[in-house]
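Note that this complex is displayed minus one protein chain, with the remaining chains in position.
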Amino acid sequence: MTDHTASVETEPQAGDRAPGAPLLELRDVRVAFRHGGRRLVAVDGLSYTVAPGRTLALIGESGSGKTVSSRAVLGLLPPTATVSGSIRFEGEELVGLSERQMRRHRGASIAMVFQDPTRSLNPTMRIGAQITEAIRVHQKLDGKAAKARAIELLKLVRLPAAEQRFVEYPHQLSGGMRQRVVIAIALAASPKLLIADEATTALDVTTQAQIMELLRDLQRKLGMAMVMISHDLGLAASFADEVVVMYAGRAVEQAPTRTLFANVRMPYTKALLEAIPRIERPPHQPLPVVPGRPPDLAALPAGCPFAPRCPSARDLCRESAPPFGEGEPGHRWACWYPCGSDGAAPA
Amino acid sequence: MAAQLPEADAQVPSLALAPAGAELERPRGGWLRQLDVLVPGTILVFLLFLFFVWPVIGPVGKPTGGNILNANIEPWSAGHIFGTDPVGNDIWSRILYGGRNSIEIAFSVQFVGLVLGGAVGAIAAYWGGAVDMVLMRVLDVLIAFPALVLALAIAESLGPSKSHTILALCFFSVPAFARVSRAATLRLRERPFMLAARLSGTGTGRILLRHITPNVLPQLVTFALLGMGIIIILEGALSFFGLGVPPPNPSWGNMIFEGQGILSAEPRLVLVPSAFLFITVLTFNLLGDALRSRWSSV
Partner (left out) sequence: MTGSPALRLIGKRLATAIPVLWGVTFLTFVVINRLPTDAAQQLLGVNATPQQIEELRQKLNLDEPLFSRYFSWLGDVLSGNLGRSFASDQTVTSILSERLPVTLELLAYALIVSLLFTVPVAVLAARRPNGVVDRITMTLSMLGLSMANYVLALILVYIFAVKLEWLPAIGYVNPSDGIWPFIKSLTLPAISIGFPLFCFYTRLLRADILEQMQGEDYVVTAAAKGAGPWRVLIRHALPNSLFGLLTVVAVNIGTLVGVTVIIESIFALPGIGGALLEAINNRDILVVQGIVLVLATVVVVANLVTDLLYAVLDPRIRYGRPAS
């Protein structure tokens, strides 16, 4: 709990945990949905850790489980979902927490920024009320102090004319300004972890860059860790410390950013990489895409889920799924015939 | 936009948060799960049997021309389950024949509304522009027009009769159907297959008949079912103003209206037809509601 005059700078961590201990640790997380009498496994055995102040990028197509897995962290899933495995935040197990216990974390130690700022703000509530709500849910502040804090937050996210915006409605702001408001809401209680779910996808390119810059600055200033969800590997390359590539609910490649881009092993990651638009490309050309359709979670093939779309798939790939193992120090992948190697499966 | 990945596929479960315990999708398949349609459907069939078949094959007396000597017989007496009314007619028989009148009127009104209103709405939406504007303004006038004035005018000038009741009630149903049909057609117009049909030179009549009708009709039929109850209630209301089925010919509306005067002495004269009115309307509402939820979840 911060006092009234607290700035947004984070306080020093309580020293009861070993330095270097992960802030967020997912171990073998599985999320299944009941869906019209069937069970869909949206996330299947996902594990990763995020250290304080670091950035992890979760990369994948729609339906790859990246959003579902991060919503699971905050328990923001519909009641048709069941989560198993372990999600630890500062050592505390989050799986199985009651709604009430979970609420202590939501917006307080873990906050979220969503994809579409137009839809993620309440159209009938003033900007100011939406931010002060986020503040007052977790801190006992009177109206005046909460307003001061909200304006401070709006300035922090570099929203011009913060006092005026405070009394306006979302529709009076541009898309980029709205996303700044959404970020201000997320920062309201000085979270230690920010989950940014496709935070820039709905914005135009110039605004995207500005918002990403803002997020990076804020992260440095406030010492937050960040889980960045995106379908854009290029974005991950410039902002993340570590990358997890997901496909059909599973992690298929995971490595520190540098390692990954120096040595892409999984053909799916390679396809994603090739799909990044580049400035050198001639304009008005169709952008390259990953061939084929995203997998049908209800009818996954027996072997590697990517095999039907994989250019280098062989019989083995269609028969059994490759394990997700550490093929090189710090670099894990799930592929029988990884790129740039002579076909050795990971140990 | 960054790398163009194929868009979200249908089987990704919705991530929307619903309050705990929500399972709002209606489960489909299995007869147990069809109970919401089967129960009111069965009751409706039974009611239709009572109103249309039973008076023909069963021991049901005449609904009119009762003997005054038999007036006000208590309920549950031999030959008169619900007793008789102040002029000696068997109430049970009047209920059945009145029900037949109610259903016939409501069905005719909804049928005219569906055909006429459905066509007007589809045409307005399909042609758009000035045609749409004019048709919609005319409907606005009809909707803003106090229906009572029209109903009374019809009653006064043409005299009360079943067909005039139907005529008066059609002024309610036609504009309502036209609106539903227009909205449904407008949604349809934007769909790719409609564009394809137009681009490939399919004639207007054929498009309306082959493409629009089959897609709009289920919605109109559901709307017709949901409206049956309203029309049955309105038909009864007209009896309060001297329109509706003219006595001594029975309708639930005129039975209730006649019983109103002696409510404190003989409440059953109001309560029995009211109960049948209520059950019938409820049956149509339940059926319409169940069908609508099917329709919207498709």
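A few points about this structure:
So that you can tell them apart, the chains are marked A and B in the order they are listed, and the count of residues begins at 1 in each.
Convention: a residue touches a chain if its C-beta (ideal position, glycine included) is under 8 Å from a C-beta of that chain, and two chains touch if they have at least 3 such contacts.
This is a predicted model, so every value here is computed, not measured.
Within the whole complex, the absent chain has one touching residue among A:Ala21, A:Val41, A:Leu76 or A:Leu97, and that is A:Leu76.
Touch with the chain omitted from the figure is made, among A:Ser69, A:Ser120 or A:Gln254, by A:Ser120. When the whole complex is considered, the residue among B:Ala147, B:Ala183 or B:Leu208 that touches the unshown chain is B:Ala147. Of the options B:Glu104, B:Asp132 or B:Asp289, the residue whose C-beta touches the omitted chain is B:Asp289. Where chain A meets the omitted chain, the residues involved are 74, 76, 99, 103-108, 111-112, 114-116, 118-125, 133-134, 137-138, 169-172, 182, 185-186, 188-189. Touch with the hidden chain on the side of chain B covers residues 14-24, 137-138, 140-141, 143-150, 152-153, 156-157, 229, 233, 236-237, 240-241, 256, 260, 263-264, 267, 270-271, 274, 277-278, 281-282, 285-286, 289.
The rule we apply is simple: only the chains that are shown with their structure count from here on.
For the pair chain A and chain B, the distance between mean C-alpha positions equals 52 Å.
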